[in-house]
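Below is one structure, written out as structure tokens; comments come after it.
Complex shown without one protein chain; remaining protein chains in place.
Per-chain residue numbering starts at 1, and chain names A, B, C and D are given in the order in which the chains are listed.
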Amino acid sequence: MIPSLPQSPFAKWAYRAYVTLFFIYLGLPLAVVSVFAFNDSLFPSLPWEGFTLAWFFGNESPFIGVFHERAILRSIGTSAFVAAWVSVLSVFVGTCNAFLFVRHDFRGKALLYMLMLLPLIIPGVILGISILVFTSSVANTLEDATGLWFDGLRPGLILVILGQFSFITTFATLVISARLQKFDPSLEEAALNLGATKAGAIRQITVPFLLPAIVASAVVAMLMSFENFNTTLMLVGSDSPLTITMFDKLKQGSTPVLNAVSLLLMLASAALGLMSLLFQRKKA
Amino acid sequence: MTETTPDLAPSDLECRDLVKEFSEFRAVDGVSFDVPQGSFFSILGPSGCGKTTLLRMIAGFQSPTSGDLLIKGRSMIGVPPNKRPVSMVFQHLALFPTMNIGENVGFGLRQRGVARAEIKRRVGEVLERVGLPGVSERRVDQLSGGQKQRVAIARCMVLEPDVLLLDEPLGALDLKLREHMKVELKALQAAFNTTFVYITHDQSEALVMSDNIAVMNKGRFEQIGTPQEVYHAPRTAFVAGFVGDANRIPVQVVDATGGTLTLKTGGGAPLKLDAAAQGSADWRPGQRAEVFLRPEAVDLLPAGSEQAEAANMVPGVVDAVLFNGANSTVTVRASDGSLMTAALPQTGVLAALRKGDAVTTRWHPSQARCYPVAEG
Amino acid sequence: MTETTPDLAPSDLECRDLVKEFSEFRAVDGVSFDVPQGSFFSILGPSGCGKTTLLRMIAGFQSPTSGDLLIKGRSMIGVPPNKRPVSMVFQHLALFPTMNIGENVGFGLRQRGVARAEIKRRVGEVLERVGLPGVSERRVDQLSGGQKQRVAIARCMVLEPDVLLLDEPLGALDLKLREHMKVELKALQAAFNTTFVYITHDQSEALVMSDNIAVMNKGRFEQIGTPQEVYHAPRTAFVAGFVGDANRIPVQVVDATGGTLTLKTGGGAPLKLDAAAQGSADWRPGQRAEVFLRPEAVDLLPAGSEQAEAANMVPGVVDAVLFNGANSTVTVRASDGSLMTAALPQTGVLAALRKGDAVTTRWHPSQARCYPVAEG
Amino acid sequence: DTLRLLTWGGYAPEEVIAKFEEETGHTVEVTTSNNEEMIAKLRATNGGGFDLAQPSQDRITSAQEEFGIYKPIDMSRVESDLFIPSMLSATAKNTTFDGEVYGLPHVWGTSGLVVNTAEAPEVTDYTDLCSDAVAGKVSYRLKRPTLIGFAYSMGLDPFAAYGDTEAYQGILDQVEEALTACKPNVKTYWDGGDEIKNLLRSGEVTAAMAWDTGGWQLNADNADITFVAPEAGALGWIDTFALPARGRADDAAYAWINFVMRPEIAAMITNTAGNFTAAVDGDGGVDAELKARYQASFDQAAIDNIKWYPPVPAGLEALEGETLDRINAAN
Partner (left out) sequence: MASDTSKLGFYLLLAPILLWLALLILLPHVGLFLVSISEKIGPREYETGFGNYSAFFTEPLYWRTFARTAIMSILATALTLLLGFPIAYYIAKITRGRTKTTLFLMCMIPFWVSELVRTFGWMILLRETGVFSQFLQWAGLVSGPVEMLYNDAAIMVGLVYTSILFMVVPLVTTLDSLDDSLIEAGYDLGGTTTAVMREIVIPHAMPGIVSGCIVVFMLSLGNYLTPILLGGKDSLWFTGMIYTQFITRFNWELGSAFGFLLLALSSLVVFLGLKLSGRSLSETMGRS
């Protein structure tokens, strides 16, 4: 129950066993994905044909490694580009929202807050299709009216960025608001009292205080953007982010290249997570 | 310069009929006072009486609905907080957690554009003066409560403000540390010779530290005076009840002629008070009033020691003994059922008093205060 | 039944040489005591001395490393907490926020399978006894701090436990309410006639409420006694210092013959103490010791009133007056530089004492306590 | 310029791209897809986002009629003598809408059966996939070719009914019944070309309806597996070049078309994609083994029996879609 209460050794043991099994369940898929990245076989499955690094570095068909797959390399670049924009935009708007909701009282605030949460309960597909349908009809109307082309409103990176931004912003808002809520407004008053201007107080006191939350939400936004599929699939044009490319490849039939990319992704997000953790620890 | 103090004493801070209204509600209601240079001025009042609101008006975080507010003779109305020559120590100190101690203390100087080296020197100096040399590099959370307290003061003092405002700065500290910091704060104030305006709801803090205390209630000042005046000669029933413990006895005026005020309790027992000690109230026979009497002003006499001529002497029986070391008290029930609490010194012969013992209470007519009760 | 109390008084709770070790650290170190039925027993000690650990062993949330623990004569070792006839009032009360007051109080009865109607009746009854009739339907957060306190007690009392354990239950309340609840708790205990074991680090709580106090330090009991015994006859230096305020004077033994213990201070001034009041210590001349003297035991005499024959009479000069109403004190500096704090009654003629005034301190040889200092 | 190419897996091998980039200075970005997704993507972008697409010839006019996502081919920019004339004209005929030609032929091939002849020798027609002998070891796509193949195998003639919605619906209903009944036999419906190859190679599937090329490629590793032209006839398709209405790099697109139709390049594509092209002499440089496998699968009778897809009339796909959904949902 809790450590201060007596408990039978059997129950304790069974509980531990369950927890262990659970974490094995969590780790197993990732473990096999990683292991088969090194299988010297065309398929990511048993039998084990021997160890190879070809799925990373190989450049002889059919053993084309990640580092020689143009489509994958290009889509990693695309993903990074999208993720960077999404995280900048959503952290910016999230920060504005946090100040708006924490610092201001206005009519319709509760309603606006509800609307802000809405993206959390709209399935990603629907976000994707609604944006697709809406921008298409706007573009059609505009094009009919002006005779010009509005490519930005057609599936492509701009829409992918906007689509991901449309729901990731909610997360950023929540994370940053939570931190801002913990901010003691008397700190800002103290700064004013000590002679700082309003803007100076926000820059020197509030923003540094928010920084851990801003960094954390930027990292989360990156990760969410990188792995988003449902919304992206509807909005993607000719430049596909990594998940879409991988999905296409998976539909074609998987080779251990996918395992190799996945392993690299794991390493990258682990590194990113670790970095943000260290950053938070240092700041906290 | 003002009506209340002679021209000779220059006053650092002066409030004239300050009012602050929140929609319908008057949080501060016509408060006037001035604080002479270099003095320690406390505002003492119960929670919600408007202390913080008043202080925040002085600091400039709230603008008065009406009235004027002068610092060193200059009106502060319309001056933003960052332009006022006052500094404030916040209730929870408001040390910047993202900066180390040195950066915290140097913050105000940086805003003024003081040179780097100069800041460093002055920060070091002021930290030394508050007894914390060499903590510049520490993080805020590496200091104890009392140390943080002193850093908060140093951060203000380095700017050499005309007035330092303190909003219950000891509220968050634990009992022992609070006792200690009371004495220390007073010493720091004396050392810097800066005007302190201190708000608190703890009477002991106000009594121990202040040169002058204003007792505040429902947005108004009920009395301004030295600690002794406020304690010994409370001007209103509220002050008498709020500052220190007291027995409260509801009475009716019997006679107010001569130097003596004669009253009678609900049970009919007669009380005599020095009329001179009672301010200037007009007493009408039959008027309802309330007598306040401090437990330590009640003498306990062994039973049977009554003397006919002594006033305010009532035989009774011990109803309860509250043993609390030096602060022990005894509650005595008179024959008419009324209760009287008296301090029970642990050194005298009566220290061994037990419940049920017969004992006589007596108090001097000059020791009690009487206030008319508003009829209604 | 036990060594320490006569067989006639049945003891509800008895601890025999209880020890609790956390890895290397002994949190409770050989504690033995017993609490007679219906009494109010306090355990008083500084933070971290092991109070909570002791109480949690009694409640069953921690098992002793060694020693035995009996309730109504039955050993509790190995009995899980939900099977022990003790109830506990937690420091933060631990009222279930998801249940209303009635459900909270009825929780224990529900666990025992008592019928619905019966639960309702008994909950109503106990709430009435703690002075809160008709609050059953309220939510926990609709009650004030003091009311919650009483609900927490009612929740335990409805189960009619043999022993009620209370872990600093007043710690979270504010000052005024704490004062009030002290008296109230004692009254409730008397009304229920249940054995209370109460832990606190606030001496005033322990003094006011208890029949017996155990003073705890570093896992050990230093003294068990009535409040008066603990206050007036502290058995160790720790108890003398922890319970009540005291002047501490380091001394050396000069002579211990006759009924008087003669000592001298660092400055060479002679002190005289009643040897009889000092427990049974063997005094060797030259031995180092410490004298504890309460401020209220120090009399202040106007300067010049020295009488040659009186012991412990030292002329001095007022160093500081700490005006604090009934608790005002004065610090007097003797000619050898040593400081002595004395209570400053506000009623006497000395109330007007100012810094720099000459004054004489005097205290009676029976009022001070002296403890040998461990040599090292 | 950047040529954004929307095509099938295998139609734009890395070496070809490298050569093309080196020669023309254009760069190529490939998106692999299938017929439906090509149309869907171009519909969403209103004919933008890509510069060259490769839908099958039968799927062009209906999409054009409905969404207007292509622009006509400017024959003056095409080196038409690189194309086999009969295929060029057949494709032109099938992809003409409102008097304009929208498609050029590129790769052609058939759909039929890929069978592990050692494990499932009895599978010779589409309907054989439903026999008990191969229960649980069968895979096909849940797409229109399956409907059409089964229809032929059941003795029906779906292409003849293209113009007659009611008759076609009647055919669909019969096929639906057959495919619903066949469902327990199916391991999974496959989606991409490599996926079915993996399933066959690993032995998880022993008989499938699939593209000829998959069968031949597997045959190289495992002689037991090969493409079998079904008794009812293989389904013949031609994938084309079509210009999205709002492609931005027409120059690069025409350059690509003219480049890949060169015989030596066409042969390279045939070698990776496995299918022959409409390029004159395109089979010249093709692997002898591939030719041999082709010939093993197709005797003259089988070639004659190939059912070539006529253009799909608008609206037909909606009916097929509903049928496919129902099969998918059936239990």
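Just a few scattered comments:
In the analysis below, contacts are C-beta pairs under 8 Å (C-beta built on N, C-alpha and C of every residue); 3 or more make two chains touch, one makes a residue touch a chain.
Quantities reported herein were computed from a predicted structural model and do not represent experimental measurements.
Here is the thing to keep in mind: the chain we left out touches A, C, D in the whole complex. Touch with the chain that is not drawn comes from one residue among A:F36, A:W85 or A:F209, which is A:F36. Per the touch definition above, the residue from A:A80, A:L142, A:L211 or A:M266 contacting the chain not shown is A:M266.
One of A:I131, A:V160 or A:I205 touches the chain omitted from the figure, and that residue is A:I131. Residue-level contact of chain C with the missing chain is found at 59-61, 80-83, 86-88, 90-92, 94, 96-99, 107-108, 110-112, 155-156, 159.
Summarising the interface, chain D meets the missing chain with residues 36-37, 39-40, 43-44, 63, 65-68, 136, 183, 186-189, 202-204, 314, 317-318, 321-322, 325-326, 328-329, 331.
Remark: the residues of chain A touching the chain excluded from display are 1-5, 15, 18-19, 22-23, 25-30, 32-33, 36, 43-47, 92-93, 96-97, 99-100, 103-106, 110, 112-127, 129-135, 137, 162-163, 165-166, 169, 174, 178, 185, 198, 223, 226-227, 229-230, 233-234, 242-243, 246-247, 250, 254, 258-259, 262, 265-266, 269-270, 273.
One rule holds for everything that comes next: only the chains that are shown with their structure count from here on.
In whole angstrom, the spacing between the mean C-alpha positions of chain B and chain D is 93. Chain centres here are Cα averages; for chain A and chain C they lie 58 Å apart.
Centroid to centroid, with C-alpha atoms defining each point, chain B and chain C lie 29 Å apart.
Multi-chain contact residues of chain B, defined as those touching 2 or more other chains: none present. Chains touching one another, given as pairs, are A-B, A-C, A-D, B-C. Within the complex formed with chain D, the chain A residues making contact are 42-43, 45, 70-71, 74, 132, 136, 139-140, 143, 149, 151, 154-156, 237-240, 248, 251-255. Those residues of chain C whose C-beta lies close enough to touch chain B in the complex are 175, 183, 202-204, 207-208, 227-228, 231-232, 243-245, 294-297, 322-327, 343, 345-347, 364, 367.
Residues 4, 6, 9, 14, 29-33, 41, 44-46, 48-50, 191-198, 201-202, 246 of chain D are the ones that touch chain A when the two sit in their complex.
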